[in-house]
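Rest of the complex left out; these chains stay put.
Labels run A and B following the written order; every chain starts at residue 1.
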Amino acid sequence: MLDKNGIAKRIAKEVKDGYYVNLGIGIPTLVANFVRDDISVEFQSENGVLGMGPFPFEGEEDADIINAGKQTITTLPGASFFDSALSFGMIRGQHVDLTILGAMEVAENGDIANWKIPGKMVKGMGGAMDLVASAENIIVAMMHTNRAGESKLLKRCTLPLTGVQCVKKIVTNLAVLEVTEDGFRLLERAPGVSVEDIKQATEGTLIVEGDIPEMQL
Amino acid sequence: MIKKTVADVSAALQGVEDGMTIMLGGFGLCGIPENAISELVRLGVKDLTCISNNAGVDDFGLGLLLHKRQINKMISSYVGENEEFERQMLSGELEVELTPQGTLAEKCRAAQAGFPAFYTPAGYGTEVSMGKETREFNGKMYVLEEAFKADFSLVKAWKGDEAGNLIFKGTARNFNPSMCGAAKITVAEVEELVPAGELDPNEIHIPGIFVSRIFQGKDYEKRIEQRTVRKRN
């Protein structure tokens, strides 16, 4: 079973040379720490920066240079700043190669819910609806079950949707799964997790074909 | 050269009235029109509809207006980080219209550029598209979204000149450029106001034609919401 860093580490393997990547808040942010050094990747933040670097050294924070999580950041050589309209032009126009974001629920048809729980304070969708409606390549990073132990991989989402039929891949603390026309296809098990464990934790249709390998991290 | 300079924030906000719709630039607390917000508090105008990506924090940014109950309705994409906001929203005192961030930006840009409406994929199949026209183009579904209509647009830039030309800095650019000229009157506050001719015409982000009034702001706090740093080795 993986912890949050483990999930991020596994997702980092999906990041290919030459990719522009948008990372959501939470586990996705951690992915940047695990991307291989020998490939070229640029991180985009929807508030208007491409080519984000690490956090600044103490004392070098600039209030005018932040990411979408409102954290102070730095930029790398080749970076650029731009306005919100152009930023979402990048996203909507499918120039960003990979979007990694968290979710409350994912349905076996690729629907995703990650912005609203009826009856609770709603903070808003931010850029998530634009990202999921536009991106060709979306990976969800999340725990396989919620705190009550209920599956977050469902036949149908129960929460208000963020986007429809858009999720392509899911990496959880238990498994890597692909969204197919027939349901969630199990690709990999987390270390020490059995296919049976994953079946138990998955409410939606789970497709298990042949031997399921353990993740290589 | 058409001069857009006004003496101060008070002259810049002349004409703001109760019940108006006001656009405000900024992402979080980054690039917000600090001076103009303070003046709105001082003026005490009420029943405002505010179009702004976020709603500030409890004691800064739009939180200052919320605290004084000057805002009736917020149109935003993300309104976390603000307890007073949450209280007013849950009690029904404050109306909130949540809009996907890219749609919010484009609704500003559409108003600036004279487009009445546009089709975007964001929000299709979600409650955001309820009551809106949806339509297929090339096998994909889109939602029709309309341009904003606003009375004042309050933006913050880094440098500006007498002609109203603006240059923004870093990610403080965000929604500010698209809001310029997207309301009947656009007020720009800048950290540095220079004579016409000092800015390179090639480096201007927003031409002065989109700005009605410009003034030199003061006492910028530029508060950081999430101070994240790393240690030197």
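Some observations on this one:
Please note the rule applied: contacts are C-beta pairs under 8 Å (C-beta built on N, C-alpha and C of every residue); 3 or more make two chains touch, one makes a residue touch a chain.
This is a predicted model, so every value here is computed, not measured.
For the assembly as a whole, chain copy numbers read A x2, B x2.
By our rule, only the chains that are shown with their structure count from here on.
Separating the centre of subunit A from that of subunit B, both taken as means of CA atoms, is a distance of 28 Å.
Chain contact summary for the complex, subunit B toward subunit A: residues 27-31, 53, 76-80, 86, 89-90, 96, 98, 100-106, 108-109, 120-128, 158, 168-178, 205, 222-232. The residues of subunit A lying in touch with subunit B in their complex are 45-49, 54-73, 81-85, 87-88, 91-92, 111, 121-130, 133-134, 160-164.
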